[in-house]
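With one protein chain held back, the other chains of the complex are shown just where they sit.
As written, the chain order gives the labels A and B, with residue 1 at the start of each chain.
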Amino acid sequence: MFQEFAGRWEALSATAQDVIVLCLILAPAVLVGLAVTFGYRPLPLVGAMLWRFRWTNLMFVLLIGTSVGVGVGLLAQERGLRQGTARAADKFDLVLTAPGSEVTMMLAAVYLQPTDAPLLDGKLFNEIADDERVSIAAPLAFGDSFAGAPIVGTSPQFVAHLAGAFSQGRAFAGQYEAVAGANAPVSLGDQIVPAHGFGEAAEEDAHEGTTYTVVGTMNPTGSPWDRAILVPAEAVWAVHGLGTGHGPGWDGAVGPPYSELFFPGTPAILVRAEELWANYALRSEFTRDDVMAFFPGAVLAQLHGLLGDVREAMSAIAVITQILVTAGVLTGLVVLSRLYAQRLALLRALGAPLRFTFAVVWSYAAALILGGAVLGIAVGYAAAAVLSRVLTARTDILVTASLGWPEAHLVAGFISLTIILALIPALSALSRNVVRDLRS
Amino acid sequence: MPRVFIAAATLLFVFAAALAVQAAGEGHRGHGDHSDHVSEAGGLRIIHAWSRATGEREGFVFAEIENWSDHLIEFTGAESDMAGSARLVGFQNTDGKLTYVPIPSVPIAPGKRLMLEPNGLAIQLLDLKEPLEEGSEFIAHFELGKNEIEVHVEVEDEDATSHSHAGHNH
Partner (left out) sequence: MALSLAVDELEVTGEGGRRILAIEHLATPAGSCLGVKGPSGAGKSTFLFAIAGLLKAAKGRVSWGETEMTALPQGARARFRREHFGFVFQDPLLFEEMGASANASLAAAFLPKARRNGVRATADDALRTLSVPGGRRRADTFSGGERQRIALARALAADAGVILADEPTASLDRQTRDRLVGDLMELVRKDGKSLIAVSHDVDLLGVMDRVVTIENGALVAA
């Protein structure tokens, strides 16, 4: 029985499952609503109450909306951050570095966070580059910068792999040519002098005498590489007095093959395999004492798993906040409905059924909750959109906020729970003395 | 306000990274009987097959496969009585979506080893017939070329990142 049900459930598309879950979460709210208001027309009276206390109601809706918005925004932002960081690592199938922390090396090689890393030698580089399963093996030689933008030495193959077509110009061909990321602080034709190191510690004049000419601008990738300046690895090596990576008689064509003997070393190698399976075989074979191979996607998944735990905790706090705020609002409604007690008593005197009076007060509360929930979705979306923009500007990782099913389920759950809580002020409005209220 | 959020997000990330590093350093726990941790046939060795405890209908099997034979072996998947079906999958980052995708087969060259591990290559068990309980063990058959090798899969903690004997030399 359960097996059969579970089988059918899994056969449904993800969207169908999400829709069904949403309906199930909303079902209690809808059923309570139908049961309370069936056969009546409380809306004009609810409208009158909403208008009568419009400023207080507006406050309540703002309160609910803000608390719901925080939850919605948090969920949307967390997902946007996960997707953005993963998308930024999309081009990095497999990365080889010296053994150490995968997280540190991923931050350095994929997200261009400065770090000091030991170098991999030419023997190793050629071992991976010559492997028949490998289509691209590119050195990633970081360490220099220009105006705060990282300068990375690499191969023309990597440039083509990273950004595809150029928005302006062409790929670098000469040793001292450079291509710029979409948001790098340089323009086509600029002549730039690299600084050794990064930020405060950058030595502006260490590489005096070296000048790169920007010959191309890459299309945006939504990653920190958009701010980077890419140059031939040969140039980075030469600037640091390490030779060119090629033996005597080099014809000046940048890129592999490099000479094993004259290869100065690289902190990281990006590897792209012809076949999907080969990535796993290469990772197995290049996880050794002298080299570490890792999937940035796998490291991210591990980090996201931990972020997920934090999200769970923060979601729980957001939900509790929402419920507390709503409980506060519902308490406020008890007070407000007291101000409306004479009209409610009139209804009772006219012979309105108890359930009708109940329906008026409950619908009033439900309207505030629904209004707050709708506002919350808008607030959450806006907050996530603003935050995404700020994060994108600060990190160069394209973070986009979009509302998804988890937020829909969160808001639906909030609505269901609080709309049932709204039965309490409705009940309290019934327990009042009709004659006393009429005479007051 | 945005500054506060950025600071919080950064802190979170750093915190998460620290935890990840720490978690990666663990996983080397107690000793025990090794006899079931190694399966051998036709020059192939399968070491430390393990799985995570789960109540879901999907699970994953991880292991190390070593090819000591003198020829290339195609690893095509596995099967187990525990699951309706099982298949070879690999963890992929496709436009920001981190998921397992099916892999038809992986060749293992002579003298090489292949690691099946979380967020990498794995055997995905579908339609699990019963929950995988931590500390229990079940049998799977790895399909390697013409060989079908019986493997004892140990069920580890639901958050485990490696076999609890990983790091031993058998």
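One rule holds for everything that comes next: a residue touches a chain if its C-beta (ideal position, glycine included) is under 8 Å from a C-beta of that chain, and two chains touch if they have at least 3 such contacts.
Note that the coordinates shown come from a computational prediction; the quantities given were computed from them, not determined experimentally.
Seen in the complete assembly, the chain not on display touches A.
Here one chain is not drawn; of A:Arg343, A:Arg389, A:His409 or A:Arg432, the residue touching it is A:Arg343. When the missing chain is restored to the complex, the residue among A:Pro42, A:Gly332 or A:Gly380 that touches it is A:Pro42. Where chain A meets the chain that is not shown, the touching residues are 39-42, 44-45, 47-48, 51-52, 342-343, 346-354, 356, 434-435, 438-439.
By definition in this document, only the chains that are shown with their structure count from here on.
If you average the Cα atoms of chain A and of chain B, the two centres end up 27 Å apart. Put simply, chain B touches chain A in their complex at residues 2, 5-6, 9, 12-13, 15-17, 19-21, 23-24, 57, 90-98, 101, 103-108, 112-115, 118-121, 127, 161. Against chain B, the residues of chain A that register as touching in their complex are 6-7, 10, 81-84, 86-87, 89-90, 93, 101-103, 107, 276-277, 279-281, 283-285, 287, 295-304, 306-307, 310, 386-387, 390-391, 394.
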